[in-house]
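Right after this comes chain A.
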Amino acid sequence: MDMYYVQGILILAGINLLTVLGLSLLTGFTGLFSFGHAGFMAIGAYMTTMMTVKLGLPFIPALLVGGLSAALISLIIGKFTLNLKGDYFCIATLGFGEAIRLILDNIQYFGGSRGWAGIPLYTTFWNVMIIDVVAIIVMVFIINSRHGRNMKAIREEELASQIVGIDVFRYKMTSLGISALYAGVAGGMLAHYLGYLQPLMFQMVKSTELTIIVIFGGLGSITGSVIGAILLTALPEILRDFYQWRLVIYGLAVIAIMISRPRGLMGGKELNFKFIKKLFNKEKEVNI
Partner candidate 1 sequence: MLQIKNLNVYYGGIHALRGVSIDVKEGDVVSIIGSNGAGKSTLLNCISGIVKPKEGEILYKGQPLAKAPHKIVESGICQVPEGRIIFANLTVKENLYMGAFLRKDKDKIEEDLKGIFKLFPRLDERINQVAGTLSGGEQQMLAMGRGIMSNPNLVLLDEPSLGLAPLFIKTIFEIVEEIQNMGKTILLVEQNAYKALSVANKAYILEQGVVTLEGNAKDLLKDERIQEAYLGKKH
Partner candidate 2 sequence: MIGFIQQMINGLSIGSVYALMAVGYSLVYSIMNFSNFAHGGVIMIGSYIGFFCISLLNFSFPVAFLTAALGSGLLAVVLEKVAYNPLRKRNAPFLYFIISAMGASIFLENIVVATIGPTFRTYPPVFSATPIQIGGLTIGRLDVLMFVISAISLSILVYIIEKTKIGLAIRATSYSSKGSTLMGVNVDKVIFTIFLLGGILAGIAGVLFGMKYTVYPQIGAITMKSFIAAVFGGLGSLQGAVIGSILLGIIETLTSGYISSQYRDLIAFALLIAVLIIRPTGIMGKSNEDKA
């Protein structure tokens, strides 16, 4: 295995992981199912690129702008749709994702469907890894706080959550916002990894893939998301030599994991939680 190639896959896995972490918060911990996360990635990607290419902002601030724009849009969408239940919300997000793509297809300033070429290649293995580590830590910290627990409560039982004084709507908004922020940043990184943007990249299939990763890894498990992101990004690569058969195998693998481990790979549990915790304690000592 050539490191250059492996690194490429890891970068992509890292970018996927970022979105998946956000999606995991939304789906795994808050119980909302989104088919529109590719849309948030798209917003992040285009906004970040606009910042770096048109306004000359450095990469990291640009990523933040991209992420925040995605979050902002998500809050607007959420305002209208978060009262919807289950599949209704899911369809609303699906429609949103497709709508974003349609708009981008028609905006010639961003190159329309012909795409936006010549984006500087700022994304590197190391900045992806660092951002991922920070993102994981932040996510674990959120989940292991009263805010994270409140989200879990909403996932379990909305009415009961209300009765214990949880502002369900606000927490759903928070969860959506954070997950869109993650997706937006991931989008920005993807743009600066490929050097090219095209609305086509953010098809519904992309959203589907992300959701599959979350559930494959196990709802409500960050470790699961990490493993899922790496495994499912790598799987098609490992199967590269099989041409047309690789997606057949991919499909089978998804079914197989669902029926053999119906709670996903990690089944809602965290692998070596203690280890991670220890890691965090060290982090804290450095921080404070």
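As a selection rule, all candidates are chains of the complex that A comes from, given by their letters.
FYI, a residue touches a chain if its C-beta (ideal position, glycine included) is under 8 Å from a C-beta of that chain, and two chains touch if they have at least 3 such contacts; residues count from 1.
No experiment lies behind these values; they were computed from the predicted model shown.
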#### Entry: In-complex contact of chain A, chosen from 1 or 2
2
### Query
Considering the complex alone, what residue numbers of chain A touch candidate 2?
27, 33, 80-81, 83-88, 90-92, 94-96, 98-99, 102-103, 106, 159, 204, 208, 211-212, 215-216, 219, 243-245, 247-248, 250-255, 258-260, 262-264
